[in-house]
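Heads up, one of the protein chains got dropped from this complex, but the rest are sitting where they should.
Labels A, B and C are assigned to the chains in the order they are written; within every chain, residues are numbered from 1.
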Amino acid sequence: MKREVPLFITFFVGTLLIASVFIPPAESWGENFSVYFDIIAVFAFFLGGGNLLRIHLQKVASKRPDWGYSIVTLVAFLVMLAAGLFKLGNPGGISGNLTTAQSWFQILFQNIMSPLGSTMYALLAFFVASASYRAFRAKNRDATILLVAAFIILLGRTPFGTMLTSWIPPQYDLLQVPNLAIWIMSGPNLAGQRAIMIGIGLGIVSMSLRILLGIERTYLGDDR
Amino acid sequence: MLFRVAIAFACLFIIAGVAGQPAGDTALAVQQTIAPVTSLIATNHEYDNGTGIDLIWVPSIDDRLAPSRVTGYEVWRSVVGGSGSRIAELPAGANKFTDEQCSRESTYVYSVVAISVAGNAVSISTAPIQPAREWINLHRLNLLAIAFLVSAAVIYFIQSARSGKKLFVRKIAGLDAVDDAIGRATEMGRPILFIPGIQDMDDVQTIAAITILGRVSRVVADYDTKIKMPVSRSLVMTAARETIKASYMAAGRPDAYNDDMVSYVTDEQFGYVAAVDGIMVREKPATCFYLGAFFAESLILAETGNSVGAIQIAGTAMPAQIPFFVAACDFALIGEELFAASAYLSNEPKQLGSLKGQDVGKAVALVVIVVGTMAATIGSAWDVTFMNQLWSALKVVFQTN
Amino acid sequence: MESGLMHHVALWLAAFLTLGIFSFLYRDNTWYKVCEAIFVGISAGYWFVAYFWDNLYTKFWVGVWVTPMADRPDDWYVLYVGAALGILMLLRLVPKVGWISRWPLAFIVGATAGLYLVTYFASNVMLQIEDTVRPIFGAENDAPIYEIIGNIVVAVGTFTGLIYFFFSKEHRGAFGRAAKVGIFFLMITFGASFGYTVMSRMSLLIGRMDFLFSDWLKLIK
Partner (left out) sequence: MEHGAKSRYEIPVLIAVVTLTLVIYVARHAEWFGYLQLSAGLSLILMLLVAGSLIWILIRTLDGNPAGRRMVFLYVAVAVVLPLSMQLTQKIEVTPEVNQLYRGLQALPHGAKVLATFDYDPGSAAELQPMAETFFKYAFDRGFKVIIMGLWPQGPAQANMALTKVLSEERYKVKSLRYGVDYVNLGFQSGNEFVIQRMGGEFKSMFPTDYNGTPYDSLPIIRNVKNFSNIDYSFNLSAGYPGTKEWVLVGVDQFGFKMGAGNTAVQTTGMYPYLRSGQLIGILGGMSGAAEFEEITKYRGKGTKFMLSQSFSHVVVVVFIIIGNVAYIMFERGRATEKKKKA
């Protein structure tokens, strides 16, 4: 019972959804699934959010290292929950639009969450540079090719690159860096992307079948 | 009387004067009405659940003359035994429309109105039509057939592997390193970090990550290494706990399992990354796994992991992120290899059989690309009928929608 | 909100948080830890609130209770199935029947596998193959030489790239050489993505620096 029912559910639901693609009256089932999923995800969040609360409360209670930060997390979490669930400061009251500019929820988003997110995102610029310095090595032929392609694109998309090769006569204009960059995007890049995509598609077919047939079942906590 | 004649003359002069000027069109337009659309036909929209009706018509003759005097079209629908209403406005030049808001129980009559500055022209109404529903989408028969073929190949090889046939599977570099990487963490007494991407369980890459977690955690349980798995989705947390717990049970050490091995952080992409970065620099994991669906965070994770000296094994099917993993990690699984990983790691014949099955799909793709490209080139360069037929046949077979 | 003091407070708060995250580049420190803690708390709350109102309220509650019967779709009652599965999920909290929570999980995994199998096969495999099949040069022969080369490159690249992914054949001999060519193409693809991404990432940093130096400190016009 504990083992067979989930396997049956997986097989049954999966087959049903595969079939629905070919049966017009059932076409909306895929859409229905996304609605179910959204509803299940909210319930699951009670587990996730509960876990977040428990971990940080435990940390505070047992005064483990860095427990002070746990208090900050807890306060931030609860304040945001209160502001959003009760729609505090929203001119429309509880039936108001969640994204209304004057609501606390939106003010917290605009002034705290959004700068934090943007900055975290901007860290990428630094990491991209350090990765280029550290890992972008012409170790072998493969890496050298990667490097050259990246070089051409990097230079080809700035005025600097245009300047660099603008002396090349028009009949050989393909060799100008910006044009070379465009050619790489529509030629070799397209081919590589395609090979990767076809592979991924087949990989998914094979993995999905393993799951539906119950051959792959580790995700159910069933390791036999 | 004289007064009226005078006005009539004045009008004539004005009209003649205006018409003589380049802008004369507008004055003429005021005078002439336009022709309605013709040959309006309504047909049932094929292969749907009985909700669609296709309309086609020949645009008004005044629309086809340049400059067009038609400014647009309106589609009107009336239910037989009910009132009519305007259901769509279309730009000039339009000659078809699909009404997708029909009900199987009703019968409809359509008409199309051509609109112009001077006035509108209503077409003749269509015959009453009732949408029908179909039970099988024949347009997708080719998809069904080819998907079935590939699936059958996968299942065939799984079966033949089950019956003991020996199968060869090439080495996948990143996966051969898994055991060593876990062993290293054990020796160093540092934890292993497992990041299953930032998507939820409704993404097949996350499911692939969780199946790989099953294999990894089995080794972890055997070696008694510490594993840490912060996740960004509650459902992934639940699934990952089940998976790790089962591995510990299978290793005969259920008491060593602890729910805190997996913890939920936040759904927010960069909030999650900020926390994972923090965990990395504070706990200094010896080995990091990044497997699943990754976006911009891939490089932040890989670079931070590198700065704490971790061995990094990554894999994703996100084409835009693969380069960062290739450049910044020690081993990277590229696209398809992510989905093959759990089968490869399991080392079970039937799982490996499925890999051979998907190779059949690739073989088909290769053959079609070679034959198709040759047929298309020969056909269009030297106009060979048979080649052109072959080319268009292949196109039809591989078309989807 | 934009008035006087509030505006300055908001600016300083945003700047404090921005610099806190940047300080991680030097090394992990108190400032970063505070920002990280705030970020985790606020964003977890944000997403729960968003899920709650968008999914639980708008999709479920409104669909089941608020919408008048006449306006509901024929299959509105399926919403209860979603909620039932969600409640089964919560049974994890009851140790004795916790195993039932595998049912909704099995449901999600099965549905995902089913959905992805067909949609990915159609869009990633069939469509890509169809698009690869095209003439390398046509009858008119007026295509510029680099376009013909481009067409050959796309066909050869896709072909050899696929060969690289073969699992059940050893990469040896002619097959191995084709796989090597395939890797070349994959590497060019990766290099191109890398270049484009560097460009976008630098823009992000420029945006943040512009915030710090023009909006906040007003040092730069």
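Here is the rule we use: contacts are C-beta pairs under 8 Å (C-beta built on N, C-alpha and C of every residue); 3 or more make two chains touch, one makes a residue touch a chain.
These numbers were taken from a predicted model, which means no experiment stands behind them.
Peer 1: With touch as defined up top, name the shown chains that contact the chain not shown.
Peer 2: A, B, C
Peer 1: Any idea which of A:T15, A:S28 or A:S130 touches the chain not displayed?
Peer 2: Selected residue, touching the omitted chain: A:S130.
Peer 1: Touching the left-out chain: which of A:L154, A:L180, A:L202 or A:I215?
Peer 2: Checking the options A:L154, A:L180, A:L202 or A:I215, the one contacting the hidden chain is A:L154.
Peer 1: For review purposes, identify every residue of chain C that touches the missing chain, sorted by number.
Peer 2: 12, 15, 19, 25-26, 29-31, 54, 58, 196-200, 202-210, 213-214, 216-221
Peer 1: Identify the residues of chain A touching the omitted chain, counting contacts across the whole complex.
Peer 2: Residues of chain A in contact with the hidden chain: 92, 97, 99, 101, 110, 114-115, 117-118, 121, 125-126, 128-130, 132-134, 136-139, 147, 150-151, 154-155, 157-160, 162-163, 185-186.
Peer 1: Take the complete complex as the reference. Which residues in chain B touch the chain that isn't displayed?
Peer 2: So the residues of chain B touching the unseen chain are 72, 87-91, 94, 307, 320.
The rule we apply is simple: only the chains that are shown with their structure count from here on.
Peer 1: With chain centres defined as C-alpha means, what is the inter-centre distance between chain A and chain B in Å?
Peer 2: Those two chain centres are 15 Å apart.
Peer 1: With chain centres defined as C-alpha means, what is the inter-centre distance between chain A and chain C in Å?
Peer 2: Centre separation, chain A to chain C: 3 Å.
Peer 1: Pull out every residue in chain A that's touching 2 or more other chains.
Peer 2: 21, 28, 37, 40-41, 44-47, 49, 52, 113, 116-117, 120-121, 123-124, 128, 146, 193, 196-200, 202, 204-205, 207-209, 211, 219-221
Peer 1: What are the residue numbers in chain B that touch two or more other chains?
Peer 2: Correct list: 143, 147, 150-151, 202, 204, 207, 235, 238-239, 242, 265-266, 268, 270-271, 274, 319, 322-324, 326-327, 334-337, 340, 355, 358, 361-362, 365.
Peer 1: With touch defined as at the start, can you tell me which chain C residues reach chain B in the complex?
Peer 2: Its residues touching chain B are 21, 24, 27-28, 32-33, 35-36, 39-40, 42-44, 46-47, 89, 92, 101-102, 105, 108-109, 111-113, 116-118, 120-123, 125-127, 129-130, 132-139, 141, 155, 158-159, 162-163, 165-171, 186, 189-191, 193-194, 197.
Peer 1: For chain C, which residues count as touching chain A in their complex?
Peer 2: Spelled out, the residues of chain C in touch with chain A are 1, 10, 13-15, 17-18, 21-22, 24-25, 33-56, 59-60, 75, 78-79, 81-83, 85-87, 89-90, 92-93, 99, 102-111, 113-121, 123-125, 128-129, 131-132, 146, 149-150, 153-158, 160-162, 164-165, 182-199, 201-202, 204-205, 207-208, 211.
Peer 1: Okay, in this complex, where on chain B does chain C touch?
Peer 2: Residues 142-143, 146-147, 150-151, 167-170, 172, 201-204, 207, 235, 238-239, 242, 265-268, 270-271, 274-275, 277-278, 281-282, 319-320, 322-324, 326-327, 334-337, 340, 355-356, 358-359, 361-362, 365-366, 368-370, 372-373, 376-377, 379-383, 391, 394-395, 398-400.
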